[in-house]
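With one protein chain removed, the remaining protein chains of the complex are shown where they sit.
On to subunit A.
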């Protein structure tokens, strides 16, 4: 009797284990493949002796935002230079908490990667510390400035893209009211806000902007309630710079569009092209997205480093002029005549005729 029970328990356990494992492997098939490829190709067809790796912040490598974008940049770089994933090629490590950054950076440096990227301002302290301990390592950090000879700091002019989003929103709004949903109240997000406000102001000073910060990048439900309040209050276009929280903004807009196909609700996405997020049946509520091309930046820095021109000790700033920032294709959501006006503003920013403020006055 007891034996049978024990046997039952054991088989249940095995079944549970298998199921759990199956779930895991489903999600990870893509990375499994590349992983195996890396092992197989290791050392056999080394076309270049340059290697590069990155550490994600707590968002993880599949955050649909800048971590993912950075990894795409690395993958593209690896592909073009015949590198394999793994040692001596390109690789990434994910962080689960702020305390993991040091270890992950150190691990990659010990595996002799020529350049190691720290993705995100959260890693500022860790990069500064490791850079001092490992003076021979080349480290690049995205979205923060670390003053050290072996660190390249990469910043973006988010305000320039947000400015164009503001222009688009101000020219497209029918209610005369638009919204901005921010994540945490930090300098990077403030640049988005400042640019958006300036853009609205420049295109149509009569348009009102409702600015709300949710205080988090991972709280979709907060984004949803905030968006609900804004749409309720008469706003018809919301620009979000809130990572995962912004997914709630999309949910709210989609629900409104679903309930009423004629509802005039729009969302402007951020970081990557969020067109797919806005699909409702045949309609789409994504007006456009402010692109932050972390992938281009990662690619460029890697290339420079490979050519022996790693910009250590420098701060590199990417903006509209050098394809670091852009607006995504609106796929017809923005009519031709407004597009022309946006293009004009864009040209003026590139030419330096307009300087977009970084902070809210």
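The criterion applied here is as follows: a residue touches a chain if its C-beta (ideal position, glycine included) is under 8 Å from a C-beta of that chain, and two chains touch if they have at least 3 such contacts; residues count from 1.
Here is the rule we use: contacts and distances are computed from a predicted model.
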Missing subunit (named according to UniProt) among the choices "ABC transporter permease", "phosphoenolpyruvate--glycerone phosphotransferase", "Succinate dehydrogenase/fumarate reductase iron-sulfur subunit" or "Thiocyanate hydrolase subunit beta": "ABC transporter permease"
Touching the absent chain when the full complex is considered, from A:104, A:251 or A:286: A:104
Residues in subunit A touching the chain absent from view: 2-3, 6, 13-14, 17-18, 20-22, 24-25, 27-28, 31-32, 35-36, 38-39, 58, 60, 86, 93-94, 96-100, 102-104, 106-108, 111, 121-122, 124-125, 133, 183-187, 190, 215-218
